[in-house]
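In this view, the complex is presented without one of its protein chains, the others remaining in place.
This part shows subunit A:
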């Protein structure tokens, strides 16, 4: 089959227990933009069990056609079943490119698809566009965001993963119409991957936070986290942390901001007692407003801050809490 026969942009609609991951809607928004430029279509691949009712959501957010694979075998994420089922959809749709969320699930699945199709895959793209020659170009940061590489793919379909909150979803439009196509899947009973149980755990989704109060090694001991938590509570904020606090088991990894933690983009980021290493700033530098509190006026975080308060956090934070309480009248 010739490469020209591939057209349209396909989004993998990640869902867990019937809830669509919001990165899916953002990807549909981007796929619309790309498809309009190319005069082609937007496809969504919806895999799961009893998920058919979610198709219309995907259409409202920009899909022209939804391929649905509904099978009990896809009830929970089994990478082997998901891979085989997704390959069937790709085979049917023959898209020019496939977009997937750079979530843990997306990153587990995408490379297997790439290997099965012997096609290129670009990780963590921050932008996707069509160049003058009509090539699909993927932009990704490298070396802690010091550079951006523009990457093209010789094979089709091209594949890219994109982090949550990189793109904007288009407005939901319930009058949008689209097609739904069912794809049959009957995989093996035993794939070699057996889900034994889902472990309930309260996970902090720091990437969703509008306001983050982050703290680093400026904190002297674990008990002192209390003042940071108090401040966060007053602001309805999520607590963030630099890596040393996570390594010392003061706080769980869900809270870690940075290269080996989470990339965040809140409206307001308050960095308290954090020096601003490249591994930390790569995770927060795209935040809206950045406020830092640090006793060292030369801390590198200053370069990433809109407002830099020189002071001892043990004086500044309690006073700040007091002032906020006053202001709130509590």
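What we mean here is this: a contact is a pair of C-beta atoms (placed from the backbone, for glycine too) under 8 Å apart; a residue touches a chain by one contact, two chains touch by 3 or more; residues count from 1.
Everything that follows uses one rule, which is that contacts and distances are computed from a predicted model.
**Student:** From the names "Exosome complex component Rrp42", "Imidazole glycerol phosphate synthase subunit HisF", "Electron transfer flavoprotein beta-subunit" or "Nickel import system ATP-binding protein NikD", which one matches the UniProt record for the unseen chain?
**Tutor:** "Electron transfer flavoprotein beta-subunit"
**Student:** Have a look at A:130, A:170, A:204 or A:268 and name the one touching the chain we're not showing.
**Tutor:** Result: among the candidates, A:268 touches the missing chain.
**Student:** Using the touch definition up top, pick the residue from A:122, A:166, A:207 or A:275 that touches the left-out chain.
**Tutor:** Here the residue in touch with the unshown chain is A:122.
**Student:** By the contact criterion defined above, which parts of subunit A meet the unshown chain? Give residue numbers in ascending order.
**Tutor:** Against the missing chain, subunit A presents residues 16, 21, 76-77, 79-80, 83, 103-105, 107-112, 114-116, 118-124, 131, 135, 137, 139, 141-155, 190-201, 203, 211, 234-237, 253, 259-260, 267-268, 270, 279, 285-286, 289-291, 293, 297, 302-312, 315-316, 319-320, 323-324, 327-328.
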